[in-house]
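One protein chain omitted, others in place.
Up next, chain A:
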Amino acid sequence: MSESFFHLWTYLAATPLLGLTLTLIAYMIGDAAYRASGRKPYVSPVLIAIIVLGTLLLATGTPYRTYFEGAQFVHFLLGPATVALGVPLWRNRHEVKRAALPILAGVAAGSITAVVSTVVIARALGASEQTVLSMAPKSVTTPIAMGIAEKLGGLPAIAAIMVLVTGVSGAMMGRYVLNAVGVRDWRARGLAVGTAAHGQGTAVALTANETAGVFASIALGLNGVLTALLVPLLLQLLR
């Protein structure tokens, strides 16, 4: 029985069907837990799905590459979904235009804070220089962060991990941090999570309030560009 199950698993694990189906099921489990908690941000459906799937892969000895053959179909949709952010952005274009200066200043302040605080804290706690360089662009969206890390002499794969952990934690903590420091304006709240936690921050902002989601998606794009421009300069200063 267990042997035939093993054979079946190895057969199915080699097709994209299993990885894809398991990804959807794991996310639905996470989403059900999130709803059952009364939509508490710290019950992260992404984190739950990652733990469920990671445990499953480790327990069955399935290589990540095999899993990703199926899961890549979900992963691929990140591109068109990012383009689709243009729809709410266009709907709110007048509000965005009016707030151009606060948007630019807020995101610039956040970009500098993200890079400087990461580098200073990680160095002080004894992280290796390669890890520090891979962490510096942690608040920007994955493709930009990997490119920046590579140019600096860090490891793009490690940079991708930092981006993901930052995204999960920013999405979980954002609401509490903003409430604690008294930021109530939905535009400012969106900018904050979009700057600090890129796509995941944007996703959470979108579920809370459309205006917040729009401002988060602007911050996501703007912070990517600003960080790419600022990081080499900031690292020079922090030498």
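In the analysis below, a residue touches a chain if its C-beta (ideal position, glycine included) is under 8 Å from a C-beta of that chain, and two chains touch if they have at least 3 such contacts; residues count from 1.
Note that contacts and distances are computed from a predicted model.
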Leaving aside the chains on screen, match the unshown one to its UniProt name from "Murein hydrolase transporter LrgA", "2-hydroxyacyl-CoA dehydratase family protein", "Histidine kinase" or "Cytochrome c". "Murein hydrolase transporter LrgA"
Absent-chain contact - pick from A:133, A:149, A:164 or A:208: A:164
Tell me which stretches of chain A touch the chain missing from the display. 23-24, 26-27, 45-47, 49-51, 53-54, 57-58, 64, 67-68, 71-72, 74-75, 77-91, 93, 98-99, 101-103, 105-107, 109-110, 113-114, 117-118, 121-122, 125-128, 131, 135, 138-139, 141-144, 147-148, 157-158, 160-162, 164-171, 173-174, 177-178, 180-181, 183-185, 187-189, 191-193, 195-197, 199-200, 202-204, 206, 213, 217, 219-221, 224-225, 228-229
